[in-house]
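Heads up, the thing below is written out as structure tokens.
Every protein chain of the complex appears in place save one, which is left out.
In order of appearance the chains are A, B and C, and numbering begins at 1 in each one.
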Amino acid sequence: MSGPDVRTLNPTPEQYAYAFGGHAPLLTVMPGTIVELSTEDCFAGNVQGVDDLPSSVCTFPFLNPVTGPIAVEGAEPGDTLAVHFAEIVPARDWAVSSTFPHFGALTTTHNTAMLHPALEERVWRYEIDVAASTCRFQARRSEFSVELPLDPMHGTIGVAPAANEVVMSITPAAHGGNMDTPEMRAGVTAYFGVNVEGGLLSIGDGHARQGEGEVCGTAVEAAMRTVIVLDLIKGHAPVSPRLESDEFLMTTGSARPLEDAFRMSQHDLVGWTASLLRLDELDAYQLVSQTGLAPAGNVVDTNYTMVAKLPKSLLSGTNAYDGVHQRLQVRAADYLRTR
Amino acid sequence: MSGPDVRTLNPTPEQYAYAFGGHAPLLTVMPGTIVELSTEDCFAGNVQGVDDLPSSVCTFPFLNPVTGPIAVEGAEPGDTLAVHFAEIVPARDWAVSSTFPHFGALTTTHNTAMLHPALEERVWRYEIDVAASTCRFQARRSEFSVELPLDPMHGTIGVAPAANEVVMSITPAAHGGNMDTPEMRAGVTAYFGVNVEGGLLSIGDGHARQGEGEVCGTAVEAAMRTVIVLDLIKGHAPVSPRLESDEFLMTTGSARPLEDAFRMSQHDLVGWTASLLRLDELDAYQLVSQTGLAPAGNVVDTNYTMVAKLPKSLLSGTNAYDGVHQRLQVRAADYLRTR
Amino acid sequence: MSGPDVRTLNPTPEQYAYAFGGHAPLLTVMPGTIVELSTEDCFAGNVQGVDDLPSSVCTFPFLNPVTGPIAVEGAEPGDTLAVHFAEIVPARDWAVSSTFPHFGALTTTHNTAMLHPALEERVWRYEIDVAASTCRFQARRSEFSVELPLDPMHGTIGVAPAANEVVMSITPAAHGGNMDTPEMRAGVTAYFGVNVEGGLLSIGDGHARQGEGEVCGTAVEAAMRTVIVLDLIKGHAPVSPRLESDEFLMTTGSARPLEDAFRMSQHDLVGWTASLLRLDELDAYQLVSQTGLAPAGNVVDTNYTMVAKLPKSLLSGTNAYDGVHQRLQVRAADYLRTR
Partner (left out) sequence: MSGPDVRTLNPTPEQYAYAFGGHAPLLTVMPGTIVELSTEDCFAGNVQGVDDLPSSVCTFPFLNPVTGPIAVEGAEPGDTLAVHFAEIVPARDWAVSSTFPHFGALTTTHNTAMLHPALEERVWRYEIDVAASTCRFQARRSEFSVELPLDPMHGTIGVAPAANEVVMSITPAAHGGNMDTPEMRAGVTAYFGVNVEGGLLSIGDGHARQGEGEVCGTAVEAAMRTVIVLDLIKGHAPVSPRLESDEFLMTTGSARPLEDAFRMSQHDLVGWTASLLRLDELDAYQLVSQTGLAPAGNVVDTNYTMVAKLPKSLLSGTNAYDGVHQRLQVRAADYLRTR
């Protein structure tokens, strides 16, 4: 692996951004570059123990810092940025989660406005053992404790939005952002439609693990050391972020109500399937209906995110994006083996 | 297995019901009984080939016939009916699926009313090979064809509703009904809150397989030969149907919008987890948030259904409902081995 | 007004129904009949003072009693029942309202399930002065009090549902039911599609007045003495109830989420406008978009209800349903003047 192909990006606290759009690139790379980067947790590292209530130690809007943006040379509106996650490793031996007043799926919120007082704000601290690949949940009101498998992922990843918008990093939408799906894990390639020169990719909000839906509003929030391989596909911008693993093609929809997020993700999966298999749209609709999976990403953020998944075993040897996922995966494996 | 414990229920065409509630039992059994039953497909068997358009060959409201009701001796309001699926096997060597005018997730419907004409009505016929455990999808507008694994399940199962309501069998709600989740497969135990004397269980709408969300509105619709073990738990009626497999505890919510279905399922899973692990409610909320799965059941029916799943590996040896799932599973295995 | 044309219907407590569907007619009338009827309030008269908490004095499902059903001779599926409200007068000199646990727009409910405890259950008693046409709101936690104008209406009115369903009287849907729109007042004609022989009209849930949306879940709930004129239009069944006042054509949609209720009501208003003015559908869409009103009915019941209103001044002399509203209005006025 030759030198210029690997770059590092470790932002200082002042360099973190809290939005997609409106920021000059921290780093500019050529397509094909490997980037080793660090991300802070969604609390900007301010919640370190169970007494650090987020509403006390965090300051709006300095929530959910992202690392970037990273510009990719040659990326133009209408192009597609491919981001392969080679590795996502918790940077510390602890992580935290919490309830947060007026945030979460089972509480009154600013939007689902009710006359109830907020639920109790409570913090959980997880001990992380990277070697054992576990994190430990410790109940706060009893002795119950249990080891959970690590399944590190990034809740937030995206590019600069269209129309010169500047969008808080806590919002998921067509540009990506805070989709909070556990599918965004190592081994996966994510695809984003480019809206501005360079694309301007940012990443943050690492989770040591997360349930589907992120019901209480936060995951096992962790600073991360992450390795990505960045590539550029000319044209072919998807309307919403897509993902690809070894097993699945995945599309996303971020919207409210949740059925619209579902519709968006399914609509895109039907179109993608039709295109890859040269199927009539209704034939693709039928095939997706019988074979697709549809897990929730998040049902707590300013938009909700649904994921639609199609087993790649159906693809009869056809490759999405001309096989870029496989190529980046090989490149990632080579790099990790030799560094 | 002694005689009285095994019953059969093969309705004549006139005996099928199209609603939950409002019907006298076809069969009354003791708790613990095994029932071998047959179900017709959601088209009442009228769609047999690609030229049988449902809107032509089916007559509203004679859609989605159910087998039952089955009364369980001693079941009283507030009790819980446990239904273990020992076996679900397609009864024919073919199954069908279709689009249906104004039905499905990616089309205007009666509720999501728009000015578009209906999408094309189209039927797909699947060849089923029970021995090979496959069903074959054949595209209608191209030569594409692919074998899909069989994963038989029942879209519709439930009890008589509360408040003397009579609810069309196509509606999922607190009594169960047309939840259309692929989790309702063999090996699973489902739990229903009893609203009337006898509970009055009905089952139908077999699917040779189904994607999550049932996007186009129908699955691979198949008549079934199904074996269940029925049991009665005094008290403990869940607010909505629950399921249990060897790996997961599952709760359901059926409502619109989809986020309310999600909330209902998650709320019940948090409560169930708190109860089983003797956790404070917020501790359970946290644990479910980091470990739960949240797949869509259906996003097409009169109510949408979401499923919330908790890995039983977290339960530290505690058993739901005092281990009834395991007991019924053993009983089912014994029966299948010896019949 | 000749004798046979006027009938009375004053149910005994045992005769009240709590559902649409599943009941034999209490009264059968010829088209054109005037019916003087009495209705109980939604609490079945059990909440009489501020200490009568509904959850204590009422018993599920004995909520929201309705008077009826009334069969109309000759009414067949596909026909339209026209119901003109000649008079709606509170039957007592008091009415009540309340919050109710897990019911209302600004509280967690069974569907919008959250971890909050229920809001406080509280009852308000209104003094009613029919002569002055006022009801008096008296705050419970302060001395504040204010006279409000009476604006009597029926929250619940409908016919037997399709498909032999039996639906609790608290649910609004295609058959009508608990739509809870303040537009259902004296001087208005309501139109319902007939699903079963006789139509089987039932009425209840009188409100001395109600705000749009019925935010807290209950209105100023009052027993009523109501005079209606019933007529039959052969054919022309609307998909959802329609209303007509001297000023407006109105359509309704009852569904969740609220935008679907909106879509249903607007879709029907566009179609009705196109038909009456012989407009192309998009031209009608445009005209409705610029001239229509869209108030909430209820945002609390098992389905939400939106109303779409078109000023009749746009109709260039065309009359809906061949002028039945005007005819029934004259007939009502004649009757009230001479009784």
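One rule holds for everything that comes next: contacts are C-beta pairs under 8 Å (C-beta built on N, C-alpha and C of every residue); 3 or more make two chains touch, one makes a residue touch a chain.
Nothing here was measured: the structure is a model prediction, and the numbers come from that model.
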Report task. Can you pull out the displayed chains that the omitted chain is in contact with? Result -> A, B, C
Query - Identified contact with the non-displayed chain, of A:185, A:242, A:263 or A:309 - result: A:263
**Report entry** Listed residues C:51, C:73, C:129 or C:280, member touching the removed chain
**Finding:** C:280
Query raised in the report: Of the listed residues C:115, C:174, C:258 or C:332, which contacts the missing chain in the full complex?
Result: C:258
Query - Of C:167, C:216 or C:232, the residue in touch with the unshown chain - result: C:216
Query raised in the report: Which residues does chain A use to touch the chain missing from this display?
Result: 18-19, 21-22, 60-61, 110-115, 162-168, 239, 253, 255-257, 260, 263-264, 266-268, 270, 281-282, 285
Report task. Using the touch rule from the top, list residues of chain C that touch the missing partner. Result -> 97, 99, 104-106, 119-120, 122, 124, 137, 139-142, 144, 146, 148, 209-220, 256-259, 262-263, 266-267, 270, 277-280, 282-283, 285-296, 299, 304, 306, 308, 314, 316
Report task. Name every residue on chain B in touch with the hidden partner chain. Result -> 106-108, 112-117, 119, 257, 259
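The rule is simple: only the chains that are shown with their structure count from here on.
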**Report entry** Nearest-to-centre chain - CA centroid comparison
**Finding:** B
Report task. Report the inter-chain centroid distance for chain B and chain C in whole angstrom, where each centroid is the mean of the CA atoms. Result -> 36
Requested in this report: Could you put a whole-Å number on the gap between the CA centroids of chain A and chain C?
Outcome: 48
Query - chain A-chain B separation of Cα centroids, rounded to whole Å - result: 33
Report summary line: Among all residues of chain A, those touching at least two other chains are 106, 119, 257
